[in-house]
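Below is a structure I'd like to ask you about.
Missing here: one protein chain of the complex. Every other protein chain is in place.
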Amino acid sequence: MEVKRERIDPADLRVSKLRAHDMLRDDLEGEDLERHVEQRVVTTTLEKAVSWARGNSFFPLTFGLACCAIEMMSIVGARLDIARFGFEAFRASPRQADLIILSGRVSIKMAPVIRRIYDQMLDPKWAISMGACCSSMGVFNNYALVPADKFLPVSVHVPGCPPRPEALAHGILRLRDQVMGNPPAGWRQRYAAEGTEEFLEADSAAASPAINVFRAGDTAGA
Amino acid sequence: MPDATELELTAQELRDHEAGSVLDTEFHRGRAVLVVDPASVRAVLAHLQGKGYTFLASLHGVDYYPEEPRLGVLYELLDMQRVERISVKARVPTDAPQIESVVELFPTAEFQEREVFDMFGVRFDGHPDLRRILMPEDYEGHPQRRDFPVGGEPVLFTYNEQQSYGKDM
Partner (left out) sequence: MASLTEDYRRREESITISSEPEGVGEAHELLTLNIGPHHPATHGVLRLLATLEGEVVRDIKPIIGYVHTGIEKTAEDKAYWKAIPVVERMDYLAYYFNAMAFCGAVETLLDIEVPPRAQYLRVIHLELNRIMSHLVWLGTSALDLGAISMFWYCFREREKVLDLFEMSSGQRMHTRYFQVGGVIEDIPPGFALKLRQFCRDMPNRADQYADLLSKNQIVVERLRGTGIVDQRTLLKLGVTGPLLRATGNPWDLRKADPYSSYDHFEFKIPVGTVGDNYDRYAVRHAEFYESTKIIQQALDGLPEGPFITPDRKVALPPRHELATSMEALIHHFKLVTEGFRVPPGEAYYPIEGPRGEYGCFVRADGSAKPARVHMRDPSFVNLQALPHMVRDGYLADLIATLAMLDPILGGIDR
C-alpha cells in the first residue's frame, strides 16, 4: 500500500491544536515555542484584555429624544444605578463618547442630525436603539418617523415603550457581552430552532393546486 | 360657556356690526361656535376681543374632507373674567386657502398659525414669518390633510428582513 505524504498547511486548525497540546505538554521548545506563543496565545489574550476594558468603560452620549430619555435618566438614578457597571459618565460631546443610546422617536428632521453626531464619534463606537420607536417605528407607523436601522448600524435593540430601566440595563449589559467577545447566542441557537425561518423558497413559488395554502409573505394587512 | 341665547345675541351683534360676517351658529354639547366668513375673521375676533374674550386659547385647523370648503381654521377664545369660551370657525377652500392673520390682535397666534400652514397649507396674510414649523423646511405636502397618506414602514418579518436596510453597514 502506498503512503502519500502531503505537506499540511501550518495554519490548519488541526495542526495548531496539536501544537497547542505539545506546548502544554512541554514538548515544544525554543524557537517553536516562541513562535507558537506569539501566534496563538499573546494576541488573543491582548485582544481579550482590550475588549474587556472597552466593554467595561462605555461612555454614553447624553442623547435623549423623547419619553425613553426619561427612563434613560432613571438608570442613572439611585434605584437602578448604572454606575455599578461604570457607565455613569455620560459625556455631552460626541467626540468623547462611544455609546449612543437612541432613546426616543427619530423624526425625519432629526435623522440627519443624529447621523452627523454618530459620525463625529470616534471608533470603536456602538449604538443602542432604545425603545420600540427607533427600533421599529413603535406605536406610530407614519410619515414622520424613521427607524434607526435606516441610517446607522445598531448593535442592540431594546424593546419596550418605554423599556423599564432594568430592560435598558439588560440591553447595555448584552452590548457589553458582545464587546467583550462572547456575544449571547441568538434565540434560534438557544432553542435549537434552526429551520424555522420564513425564507421564500424559489421553487415553492410555483402555483400549488391547493387554494387555501398561503405562501410566507402573503400576510396581507399584517 | 355662553348658552344658546347668548350665542345668538352675540351673532346678531356681529351681523349688525359687520354685515355678512357670521354665516352660521352652532351649539353642540355646551360649546358655542360662530361660523364666520374668512374675509372678516380679523374683524370678528377684534370685536370679540373688545367684548372680553381676550385670551386665544387655541388656533388649529381641521380638514372637513370631503365637504367643501374643506379647510377650517378654528379659534378657541376664552374670557377669563367671566370664564366663558366661544369658538370661531372659518372655512377656506383648497384652491384658495388664504385667510387673514390675527397675530397683531393675539401674538400667541404666531406659532399656531405656522403649524396650521405646515399641516394644512392655509396661508395667513400678514403673518410675520410664515414657514414650516414641524416638518423640514423643504418638505412637500401638507400632512394633516385627509387625503395625505399616513405613510410608514412595512413591518419587518424574517421573510422580508433580508431586503431591509442596515444589513451591509
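Chains: A and B, in written order; residue numbering restarts at 1 for each.
The rule is simple: contacts are C-beta pairs under 8 Å (C-beta built on N, C-alpha and C of every residue); 3 or more make two chains touch, one makes a residue touch a chain.
The structure presented is a predicted model; accordingly, all values stated were derived computationally and were not measured.
The chain not shown here touches subunit A at positions 62-67, 69-71, 73-74, 76-79, 92, 94, 104-105, 107, 109-110, 113, 117, 133, 139-145, 161-162, 164. The chain not shown here touches subunit B at positions 28-31, 33, 54-58, 60, 62-63, 74, 76, 80, 83, 85, 87, 106-108, 110-112, 115, 119, 132-136, 143-144, 146, 148, 150-151.
Just so it is clear, only the chains that are shown with their structure count from here on.
Chain geometry summary: the mean Cα position of subunit A and that of subunit B are 47 Å apart.
Across the interface of their complex, subunit B is touched by residues 108-109, 136-137, 141-145, 147, 149-150, 152-154, 197-200, 216-217, 219, 222 of subunit A. Those residues of subunit B that touch subunit A in the shared complex are 135-136, 143, 148-153, 155-160, 162, 164-166, 169.
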